[in-house]
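Apart from one protein chain that is not included, each protein chain of the complex appears where it belongs.
Here is chain A:
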Amino acid sequence: MWKDIRDREAGKLRPNSFANRVKSDRVSSLQLSNHKDIVSPHRGSVNSLQVDLTEGRYLLSGASDASAAVFDIQRASHSEGLIAKYQCLFAVDKQHEHGHKYAISSAIWYPIDTGLFVTGSYDHHINVWDTNTTQVVVNFKLPGKVYRTAMSSLATSHMLIAAGTEDVQVRLCDISSGAFSHTLSGHRDGVMSVEWSASSEWVLITGGCDGAIRFWDIRRAGCFRVLDQSQSQLGRRPPISGWTANKLSTSKSHLASQSSNMKSRILHKKLSNGNATKPSSTTGKLPAKGSTRQRLHPGLLSSQDRAVSHYGAVTGLKVTGDGMYLLSAGSDSRLKLWDVESGCNTLVNYETVRLHTNKPLQLATSQDSALVFAPCMANIKAFDMWTGKASLTLSGHYEAVNCCLYSFQDQELYTGGNDRQILVWSPSRDSTELWTRRIGNPVQTKITGATDCPLPQGRSVSTLMPSIKLCPPCT
């Protein structure tokens, strides 16, 4: 730690990597937080957790008793001695006149702000709620139980809720019109998990109970890729090896994607924002291979169409922060890491023991995708993303865990389980205190001075918040 600080002082260490080191230190010491208690208002298992994407402050939870609640995780409602209690700001449940009747399987924030949130339920409905009035503003009726809903955090041209249901078709619900804009068919069974790509606003990834993971470009018909577990590559991306190279490539690709996004936005404006189903081959994100496949068939080759990625249902999907990898969890108790670019299984062996099979899982990754948090029955395991080694086993729940959520801002993990609890896992006090004590010297001015260096990612400014919190003079 001292060495890092000295290096930082000497300018040998980039501020970003310094911050990352601190953060990874903190992540590696996660443990059940004793001073942060979320008082769960739920009377059923907690199925979904999400922190809002704008402030990283409001935690939204959805539970089996058809209730959803919002917590302010930055400010405790009251404290009992050392223990800060976080009570929900509000909760909606069955008593609400437009509330869900059955379990809420998924609750997500509207990505742009915290004014709306979306809940999907087993009563076949998706509700869009106004946060401030806690009223339902839009309501979608779907043909089956809703397993998972997703909204793209990148989207600038559409406001679609992707809904995975019991039904074989994936539906995209348009909030602005209140109707289904797309019906994506291709799965042969219900769809348990839905995830938007982190690199392209038009790419949707769905995992079905038939074991297939499909990639959809919402601008054109059919899915353009089905992940096949037999197609594999060893390690990470073959041509590029090493950390720095990877880093560079990601930043490059990001830049590229950003520019492409800009382009496409302009394009869309030109097209007067019409329906985006028109295929556009100019999207830079789509790989060359993909385009060749697309040329073969508007859908896919039938042999490719049959490919499966898991034996059994795909219960969870998670795209890494840079959008280059996809993690999938299946009811075959496997966790798999896919290279989005090539569509290959990277053959990382995650040391999972057992995953539960009948419910959608919510996986989480730490920042810079070093760790994957996966619910393994009553425990949460943290795996090293690239080696698959389990580095942490967090046990505290008394029943199976359904969802994890990693807060990049505080390096905290939130988990919800069948025991109705929402637990907070935070870096151990000792290390925090140690760090605070150590950093309490003149060096810190230098560190903070370094933070105004231009940062490659816009969002990562806010990820430096903890270090600011740690040393008050920085503010």
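Operating definition for what follows: a contact is a pair of C-beta atoms (placed from the backbone, for glycine too) under 8 Å apart; a residue touches a chain by one contact, two chains touch by 3 or more; residues count from 1.
The rule is short, and it goes like this: contacts and distances are computed from a predicted model.
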item: Which of "UV-stimulated scaffold protein A homolog", "magnesium-protoporphyrin IX monomethyl ester (oxidative) cyclase", "Elongator complex protein 6" or "Proteasome subunit alpha type" matches, in UniProt, the chain that is not displayed; value: "UV-stimulated scaffold protein A homolog"
item: Option from A:Ser77, A:Asn132, A:Thr156 or A:Ser395 whose C-beta touches the chain left out; value: A:Ser395
item: Chain not shown, touching residues in chain A; value: 32-34, 37, 80-83, 378, 395-398, 419-421, 423
